[in-house]
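Read through the structure below, which is laid out as structure tokens, and then see the notes.
One chain of protein is taken out of this complex; the other chains stay put.
Think of it as A and B in the order they're written, each chain with its own count starting at 1.
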Amino acid sequence: MSRPILDIEKIAIAFGGLKAVQDFTLRLPTGGLYGLIGPNGAGKTTVFNLLTGVYTPQAGTIAVDGTRVEGTRPHEIAAQGLSRTFQNIRLFGLLSVVDNVMLGCHVRGRHGLAGTILHSPRHVAQERAMRRRAMELLSLFDLASAAGEQAKNLSYGDQRRVEICRALATEPKVLLLDEPAAGMNPQEKKELQALIRSLRDRFGVSILLIEHDMGVVMDICERITVLDYGETIAEGTPTEIQRNPKVIEAYLGTEAA
Amino acid sequence: MSPVSKLDEQAALVMPDRGRAALNALVTGLACIAAALLVHFVVGSMVGPFVTRIMLDAGVMIILAVSLNIVNGFTGQFSIGHAGFMAVGAYVAAGITYYSSLALFGSYQAQTGLISVGSLIFAASALVGGLAAAGAGWVVGLPSLRLRGDYLAIVTLGFGEIVRVLLQQSNPQLFSWDETRAASLKELVPPPLGGAQGFQSIPTYTSLFWVALFVAITLVFCFRLKRSSEGRAMLSIREDEIAAQAMGVNITNLKVRAFMFASFFAGVGGALYAHQLGTALRPTDAGFARSFEILIAVVLGGLGSISGAALAAVLLTVASALMIELGPWRMVLYALALILIMIFRPGGLFGVKEAWEVFGGLWRRKAVAR
Partner (left out) sequence: MGDLLQTLITVISVGSLYALIALGYTMVYGILKFINFAHSDVVVIGAWTSFTTAAVLLPRLGVTPTEAPWWAAAGVLMLAMVVCGLVGFCVERFAYRPLRGAPRLNVLITAIGVSLFFQNFGQLKYEVLKPDGPGKPAMSLPFGAQPQGMPRLVGSRALNDATVSRGTLAGVDGAVVRLSEGVSLEERRQYSIRVTPAGAPRAIEAMVVAPAGRYEPGQDLRVGFMPAGAAPGSAYALVRSARVPIQLVDVAIVATAGLLMVLLQLLVYRTKFGMAMRAVSFNTTTASLMGVAVNRVISLTFVLGTSLAAAAGFLYSLKYVTLQQTAHQGWVLLGLKAFVAAVVGGIGNIQGAVLGGFLIAFVEQFGARYISSDLRDVYVFGVLILVLLLRPTGILGSTVREKV
């Protein structure tokens, strides 16, 4: 078996006495599409925050394509090829949609003060390329017509898709999607499922996603990890997960009888 | 395998011709100089000394406001000690021109002529003053920019006060080169910049040409910065630090850079201010009164809007020249205006947009309505 693109080994963090995540282990193979589920407050978003460097894990290791990233700063992790979207959309509201996506390209660019101010050929070319790439990405998501709008003026569903565009613009190896279907109607969800699948194929990106909508998760994820109270209670294929009594218990509670 | 190519590959395809780029840079530079000459000779000959003075003041204010806008407008940090950096530049530059004039020309009188040895020394000293201010910006920014915005405010305010206290400790000014050469080490360290008495008789080199030239350079710098990837990254910090980091923006680094750029231009602005006719630099120039004036221009123009900051700088300079008669009421009205703007037009005149984007938008909307 080849080296996993994202190798998470027993990471943990506690806030005060609360063990938010314990011994979380996950190996995402290149091109994989895995899911992370669990009841509210199970620690799913905390896992994402640990992976992207918002929090530093108190134990365990994280490797992206073989490079250890735990303990490094968020922008360094992004440069290593880990990108994400946010549960509570975090677009740059006053910037235009295309600027939002171009910002994603920033991390892959080279920047020098002299070049920027004197408009060196390198700089001009890079700016043009960023704009082109951003427009290409937006067209893929049917958002090209909204490129000039301020991001805050877009609909909820469109904002979610701009966030994915922005994350893709960083040329990630691994994409973390935090509840991409939240707030979408069934039709939009269906489109989103197709889109997520196509992302993997078009961009060669491996995906880990958090989702509450079981329909979406069971449909597109190859393997699923279930968290409850910060602990991994189950791991397996969608069918295995659906049958797992522990998972059912976590979601529905123990039967009173 | 992927239909969307990587950034590098795509950049290689659209690389412009080297010669054209060089020509482009040359034309921009010449345009700045031409504009400065135009202002100096054509506009300068049409207006009297009062208006000239207002233009000089307004030019310096534009440089200060537009540069503070890099920190407060672009990166959304909150610096309120801009006058401290301005004072650093002013004192450094004035020290250089004053003592080198004594050494080279035997007098602190400015040499005449648009381009003379003296005026070139002045231009160089302005740049050195800017660099000194940028250095100070680095020292202040590096520790405090790791922290949340509010703290930066207080650290920058404190910085201005520290500069003021240190300038008060400087040695008395020396009035001839012989005196300077004969001075003991004790008279030269700390440097003889006049202490609490102020630093006087600074050669008068600031002219419409130099002010216009530096304004043009500042504006070109800021516009190009705002439209670049680095500028976008700065704006993204203002919008959402966490998302910016997650997208690979090194926020600490960029904040410190923004802070240094702003300090540099503040220093240059200070140098221009110092070499105006009849200026005596005083330690209190570093204090918060001046800082607040600059801040008001930035806020009035709209945080993030370069043209807004520049326009507001001009408006405020003209207004305060005309409101001199109002005496103490001037600052009261200032303060009230600031509060009311924040409540009723929190984005300032233009918000984050530039003037033409705002007016262009209006025009387009009308056209559509028709």
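Here is the rule we go by: contacts are C-beta pairs under 8 Å (C-beta built on N, C-alpha and C of every residue); 3 or more make two chains touch, one makes a residue touch a chain.
Source: prediction; values computed, not measured.
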Per the touch definition above, residue among B:S101, B:S144, B:T279 or B:S307 touching the missing chain: B:S144
Residue touching the undisplayed chain, where the options are B:F78, B:F105, B:F175 or B:F223: B:F78
Hidden partner chain, touching residue among B:A124, B:I162 or B:V220: B:I162
Residues belonging to chain B that touch the chain removed from view: 72, 76, 78, 80, 143-144, 146-147, 149-151, 153-155, 157-159, 161-162, 165-166, 168-169, 242, 284, 287-289, 292, 295, 299, 303, 328-329, 331-332, 334-336, 338-339, 342-343, 346
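Following the convention adopted for this analysis, only the chains that are shown with their structure count from here on.
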Rounded Å distance between chain A and chain B, as computed from the means of their C-alpha atoms: 41
Complex interface listing, chain A residues touching chain B: 52-54, 73-75, 78-79, 83-84, 86, 90-95, 99, 102-109, 111, 116-130, 132-133, 136-137, 140, 166-168, 170-171, 202-204
Contact set on chain B toward chain A in their complex: 1-8, 10-18, 21, 24-25, 28, 220-221, 224-225, 227-230, 232-233, 235-236, 239-240, 242-251, 304, 351-352
